[in-house]
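FYI, not all chains are in this one, though none of them got moved.
Labels run A and B following the written order; every chain starts at residue 1.
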């Protein structure tokens, strides 16, 4: 940008109106007290057509213009006169150049020598590292940056495709948009989610479950175990508590000492979760506990039996944790990401910690269903700029069994 | 009390230890910086035996002692030397004498001429009016006090029986005590409540349902309608919204415009609740709408068909309200109380407003089950000094259908 430049032509394509792309661009300019003229506007004549807009964006001075443009580019606009992306080498391991480009969770491309290179493993708040010879680009977390990595700086030559409002079919994501409510017709909602799980799997889409211990406490573990055995779950991401309580329930019938089947507090139940954890240590691992014949049912059992990968990430509040739990967080994050690759749908079941972690690792195009009894948790999980998320404020202990029973009906129909 | 009295002997009988009566008495004395000596203490040798304690309560001066005694009496103690109750006439309509005795929700008796008269229709925060010739006493709300009514003043001659911890059987109230939790085994809990509803009705106990519109929005209205038809509900206490949305659903299939069965937003649905309300005005009443053949199913339909009384109380936020709604609040309160007389069990389904109202009208001996997805609402409803209340934090749309299906199982077994 030249020093005295105060206006620039930008253009944008897509479902500008109904996906609110143009709305957001106008918003950003006005929020920053900028001015604009619409130089050209071709609206899609039919609902499947793309629209096109060319705008002249004006700032009060060169710096003001730059400020506005940076925001406008993050909404999907690009300058009419294309500029290549700029790079700087990382000065040392785990350090990004000062002006590093910080990613969104939307599909992103980088202009290198007139070629748009799509960024791989898109995630939010990461740097983009580019291999200029192989013409590949990746989102890279700060701890994985190595001295000399070529990192995109500034926002020239970066193009974003914001998520579009889904317009085909009638899946739950259209049905609910991003609305969260405690007063929705809950059985209808369970049916829609069951449909979506069923249809996603029919098309061989990868489905990931992220779950918290409330799944076990509330008595929904049998339903999740069924879903795994029926082949709908491609990986389970959780923490120590889900596994420990699932094993406690499978071996001793309790969850945190409460008899899950009749609801009473079991005698000496307070020690049951420690007994379960001790059993896993004795066996050496959950898989070994299954092999020994001691673990015969439940969520973890079905994962082992059906060779469904699981990653258990430690947290500071763990008892134990059991030997399978990954206690090194950087490693746990790496393993989570590995499982999330190419996921089509993620079910977040009553865990804020692990769901936020997974949300940070997902591109905005992945379908997300977040279920929690706490509306604040659901709101937080949906508040990540994705057009493909649905939040359900309900009781996992009754809601999940209902979803799974609808999936079974679909299988038998 | 003489002016220079600084200590007094009091006594108390009951399950002093396990119902925590003595604990609370000691607490009150210490909170007020009083002193006490235990003059006599006979502990029940077996668990069904009553215990007895005689204490010497000491204050720093006469006033301090009086202060302490007032608190101690509210926990069930009475002076060893009995004093009769004192009365003053109400100076005018709707005005209590200044020193009026303000009631608890525990069973209360008044000492008149050496006879303990039990107070009728026990409620919290009311005055006690006594008919000295007929030897009867009643809790009376301020607006129903008439000039000249003899009102108990001070706390001499008033005896309270605090609620005891239930010790027979294994009903849900023992099982849960007053605990509220979002992580209970929810199916086990539904079973316990179903058992209790079933057993209460088998003994011809009166069951009252207090319900909010979320019952309809979430799709649980069919379950409540079933419960009414099956004979488990003796009266329905609600507001305009439950009735309006139930009728909207019965006539048009929607609740606030959302199709309850498939969850989609119905075209022109926004006007449906007004259409439903208009239909009731056209017919003149809900009963007339049933008679006309326009209302053929649902909660209100079953009430009319099965001659189950209902009271719909207006509120400031009502649309309409429909003609059956009682818009005068003093009258609505009177009608609620009438239905609550001799109730054995009250189910509070997702309504804070009406549930708090009902809670204020109940003696502490009535069993209460409060279900709401908001833990703060459940906590508030249970926080009324009753030993017979259980709170369930769950989604009424899935929890109520589960309870009702267990009741059906019990009927068929």
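The rule we apply is simple: a residue touches a chain if its C-beta (ideal position, glycine included) is under 8 Å from a C-beta of that chain, and two chains touch if they have at least 3 such contacts.
Just so you know, these numbers come straight off a predicted model, no measurement behind them.
Whole-complex copy count, one sequence throughout, 2 copies displayed: 4.
Throughout what follows, only the chains that are shown with their structure count from here on.
Between the CA-based centres of chain A and chain B the separation comes to 46 Å, rounded to the whole angstrom. Considering their complex, residues 175, 182-192, 213-214, 217-219, 255-256, 258-264, 373-374, 393-395, 397-399, 401-402 of chain B touch chain A.
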